[in-house]
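Just dropping this structure here.
Every protein chain except one is present and positioned as in the full complex.
And now, chain A:
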Amino acid sequence: MDKPLTRNIKSDGSTVTLAEYLASGGYEGLKKTLAEFAPLDVQQRVKDSGLRGRGGAGFPTGLKWSFVPMGEDAPRTKYLVVNGDEMEPGAFKDRLLLEGDPHQLIEGVVIAAYAIQANIAYVFLRGEYRLAAARLRQAIAEAEAQGLLGEGILGSGFSLDLRLHTSAGRYICGEETALLNSLEGKRANPRAKPPFPQVSGLFGKPTIVNNVETLCNLPHILRNGVEWYKGLSRTGEPGTKIYGVSGRVRSPGAWELPMGTTAREIIEEHAGGMRDGYRLKGYLPGGASTDFLLPEHLDIPMDYGSIGKAGSRLGTGTMILLDDKTCPVQMVLNLERFFAQESCGWCTPCRDGLPWTVSLLEGLIEGRGRPEDLATLERLCGLLGPGNTFCALAPGAMEPLQSALKYFRADFERYLQPQTTRGGMYA
């Protein structure tokens, strides 16, 4: 089984050096790109590959690039920005790529920047990833010294200046327009769209923001071709995916597997199954902002389309498991506290609706719940849902809540009973 993104990553946690990366065929994709393909050819290849953004939204990467103005009349300054602000609870896949093989990311960045003809790139990295920052800084210096970054890369006419920006910690910065405001030194509220960043992004210039895992796919697609890339998958959606599992399993972790691997295989074969004494009650397939699925969904392929049809989202592909000894209502409260805290406060439904959600859940758990509270929570799922807010933070926050209300209704209703008759289902 081909594992292009993680093939070099070492199990002892040390990083891949430039020499090791080169020895494994590293930067060959870039060499080939600069020697053989025009920028628009690169865009077409990535479009043909069917690569979709791995940050959570799953937007086709080649299509995203195609909105960037190209040619002689295009603005001279364009930017490529790496979204390395991995802060969604449950997600830990980009850390693996950043720490384990930073040159792979740099190679992907140069290819993407070349495809849209951007000469300045920024890595927007979350501040807590200290080890990733140190290794990336080192890798950027190595690449510059070897002519893999900077003026006239590998003797071509293409130049790229790559800089690392370490953020100071706020989930909303993962939203691409909030990220751009943050990078400009402004408060990280999302921007109104249109204009889209591809036309007017960082400092008002055409900008592409791509996730770390997305960019790490590029060297392999350009080096090995579209047909090879499609063959990696088990479904109609191409490539591999870094899936992760956290919660009460024997061996939590992240693994690069063919796109479309089932949750059952990931949990049972790779994560070692549930720990003794625990049963699976449900799971968030792609991080905190995705709808719960149930054990009956375990055999659905983990790809964008199939998980979407089941009523959730692939998101980041890093699942969080709910076991039978953890109260789903308390788990949802934990998630909503996160979203309420991390809301930027810009739009009213999110700023006021999330604390309201938290206080209703707290009231319920503390025995102050009223029967109508469940209907209010359901109403909030709509009020904070798609179309009613400035960005996707609040709709994402409602996904675990709305699905918990649907699938774990009895657990919510249990809190409406007098404490003495409730029974001790959970510790």
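Note that a residue touches a chain if its C-beta (ideal position, glycine included) is under 8 Å from a C-beta of that chain, and two chains touch if they have at least 3 such contacts; residues count from 1.
In this text, contacts and distances are computed from a predicted model.
Can you pick, from "Purine-binding protein", "Branched-chain amino acid ABC transporter permease", "Methoxymalonate biosynthesis protein" or "NADH-quinone oxidoreductase subunit E", the UniProt name of the chain not shown?
Answer from the UniProt record of the missing subunit chain: "NADH-quinone oxidoreductase subunit E".
Of the residues listed, A:126, A:220, A:297 or A:313, which one is in contact with the missing chain?
A:126
Tell me which of A:80, A:183 or A:329 is the one touching the absent chain.
If we include the chain that is not displayed, A:183 is the one touching it.
Looking at A:17, A:138 or A:334, which makes contact with the chain not pictured?
From the options A:17, A:138 or A:334, the contact with the absent chain belongs to A:334.
In the full complex, which of A:100, A:190 or A:244 touches the chain missing from this view?
Result: among the candidates, A:244 touches the missing chain.
Could you tell me which of A:29, A:62 or A:89 touches the chain that is not displayed?
A:89
What chain A residues would touch the chain not displayed?
These residues touch the chain not displayed: 86-92, 94-95, 126-131, 163, 165-171, 182-188, 203, 244-248, 252-254, 288, 318, 320, 326, 331, 334-335, 338, 341-342, 344.
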